[in-house]
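The complex is shown incomplete by one protein chain, all other protein chains being positioned as in the whole.
As written, the chains take the letters A and B, and residue 1 is the first residue of each chain.
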Amino acid sequence: MSRKAKDNLVRGAIYGCAGFTVLILVVIIGFIVIKGLPGISIDFLTRDYEDKTTYISVDAAEQEQTSGQEEGYVSSIKAVIGLNDKGQAVITKLDEDSPLKEAKNTKNEAYPVSKKDIITKAGDLKIEGISSLSDAVSSLNGLSGNVKLKITRPGGGILPMVVTTLYMIGISLLISAPVGIFSAVYLIEYAKPGRLMSTIHFAIQNLAGIPSIIYGLFGSLFFVKVCRLQYSLLAGALTLSIILLPTIITTTEEALKAIPKTYRESSLGLGATKLQTINKVILPNAMPGILVALLLGIGRIVGESAALLLTAGTVAQIPQALFGNSASGATLTIKMYTLMKEENDLTTACAIGIVLLVIIIFINWASKAITKRLLKKGA
Amino acid sequence: MDRNLSRNVKRDVWEKIVEGIFLICALAGVISVIAIIVFVFYKGLHPFFGEDAYSFWDFISGTRWAPSQNVYGVFYMIAGSVLATAGAIIIGVPIGVLTAVFIAEMAPKGAVRVIKPAIELLAGIPSVLYGAFGLGVVVPIIKEISPMVQGQSLLAVIIVLTIMILPTIVSLSESAIRAVPKSYREASLGLGASKIQTIFKAVLPAAKSGILSATVLGVGRAIGETMAVMMIAGNPTQGLPNSIWSMVRPLTTNIAMEMSYASGRQQEMLFATGVILFIFIMIVNITLLKLTNKEGDK
């Protein structure tokens, strides 16, 4: 083969590989978006995951004979209802002064009914399998005085996972950010080259290489069992904190290294102590870099699954405590996984995938914007 | 202002205390590594000692995993992990390096502006999403063409792992290629070599150690990947993979699959699986450190 032909062949291979890399990304994102988009809606983002059924008591309103009301208006509860496919009464509209807004649950706490809640039982009357709307209206209108209603609030949303993810981000960073940043400060500003420093660096490099499933194993043994935290927010966040350490430390170290030596010299030359110099000159100037470190950390938390699976559990609920019995909760990523693996629901999984993609793209964009501004300022 | 040069003891003590706090934070990494090793190894080596010890040889050479019958063999998992990793490296490294060559040497500015963010994004995508992609796209396609009934297979794992290690390979190789001094290129071009020849005969050999580090890092990422692989590997309870269509059960997924409900011996055996995985990772880490240190010496 002539040299030219050979060159062209190789050139083609190079272009092909580069094209393949981009194509893969397009295919992955395309797949997630196409598959998941039908699942995305306001309800999906704001609703609870499970249906929630509650008994409430309501003081029925005085019956007023008013005409000209919409179809499906129930004057005893001052609300408009419709029927769903199970023949249950779905609330579609509430009057300002509807007694449903003053409803109390069995523990006598306020439990205001809202739109899209479903009434499945009124007093002893089951409201199910009703075929005509006027039947439902008239049976509900028959109520008077203090009545008990069984209300189902429909789920199908990812709100608990969003909240759990936010908790997870908050707690993990609360632990790992100070430790990581201080540790970088120690390594750059205090430590003298020697055995201690190389040991610390060796440890950090090793941490960075450990796969998250091993962190999960460790967390499930140490935090969950030995520390008796159980599957919980705190056990998950502590495990994540260790995972984040290498990222935060190395990124902060880079930021500190980039600060000119003259800043340190002139501050010390003015009679500032080392701590004052770090506090007033070094950390403020390293702030953009530290911010990038935290953003990378958030990206890692949002994407983490294997370690959390073994430490924070897979329950789709908002954790009610830091640790203990009711403290477990699934993050978005974990829920996405269980949806695929256990519930075989790829559509909902991909809908979560879209949310994750949006977060990741935002983080990428933000950290790049910060770095770019930093470079501009340095020039 | 105090004009006397005597020491301010209170301030000096405070500075020392804060330095101590910084030091303790810096030691958190070391403590974590030690704690992880101690706990995982302690729990993982436990079943092989004492009264009711399980034969380590049976564990390491066995090809069946049946906790209910007290049979724990991980050899077929090791084989699965190693084959999947090797496959991903064999396909992923050439693609990644050539992509890096494209970015560093050939691409017009506009193309770089597309490809680099794409690769950064690829690096940031959570592994569960790769799993979804594998499950929704790769597995069905393989099911069509495979002689076996299921699409979950070694091949599916290799494909997804290849994609997952690409960003690592590309970005590290790119920096290695960019670090090659311009004079090498000029010298080669000056001798009448074509651009392509220059890249392959002068630039890539000079970037060799950087590309090697990228490869080793890719090995680490591939062998440790769990969630993406779990959904597409098939995870059989026994049997060495005998073709790319066979299902595999990598070490990582073995742990993730059963950890949530395992207890007693079975749980310890999952930790033992973790120990094996850890040893692989240690080898990777140390190789990488050796490589980068050697680079630093140069």
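In the analysis below, contacts are C-beta pairs under 8 Å (C-beta built on N, C-alpha and C of every residue); 3 or more make two chains touch, one makes a residue touch a chain.
Throughout what follows, contacts and distances are computed from a predicted model.
Colleague: Leaving aside the chains on screen, match the unshown one to its UniProt name from "Phosphate ABC transporter ATP-binding protein (PhoT family)", "Glycosyltransferase family 4 protein", "Response regulator transcription factor" or "NUDIX hydrolase".
Modeller: So the chain that does not appear here would be "Phosphate ABC transporter ATP-binding protein (PhoT family)", according to UniProt.
Colleague: Could you tell me which of A:Thr273, A:Ser326 or A:Thr371 touches the chain that is not displayed?
Modeller: A:Thr273
Colleague: Looking at the full complex, which residue from A:Glu71, A:Asp135 or A:Glu265 touches the chain that isn't shown here?
Modeller: The single option touching the absent chain is A:Glu265.
Colleague: Sort through B:Arg7, B:Lys109 or B:Lys182 and give me the one touching the missing partner chain.
Modeller: B:Arg7
Colleague: May I ask you to list the residues on chain A that touch the chain which is not drawn?
Modeller: Counting over the whole complex, chain A touches the hidden chain at residues 192-193, 260, 262-273, 276, 280-281, 285, 377.
Colleague: So which bits of chain B touch the chain we can't see?
Modeller: Residues touching the hidden chain, for chain B, are 1-8, 11.
Convention: only the chains that are shown with their structure count from here on.
Colleague: Considering only the defined contacts, which chain A positions touch chain B in the complex?
Modeller: 3-4, 6-7, 10-11, 13-18, 20-22, 24-25, 27-28, 31-32, 35, 178-180, 182-183, 185-187, 190-191, 199-200, 202-207, 209-218, 220-222, 226, 242, 245-246, 249, 273-275, 299, 302-306, 309-310, 314, 333, 336-337, 340-341, 346, 349-350, 353, 356-357, 360-361, 363-364, 368
Colleague: Help me check something: in the complex, which residues belonging to chain B touch chain A?
Modeller: It is residues 11, 14-15, 18-19, 21-23, 25-30, 32-33, 35-36, 39-40, 43, 94-96, 98-99, 101-103, 106-107, 111, 114-115, 117-122, 124-133, 135-137, 163, 166, 170, 194-197, 200, 220, 223-227, 230-231, 252, 255-256, 259-260, 270-271, 274, 277-278, 281-282, 284-285, 288-289 of chain B that touch chain A.
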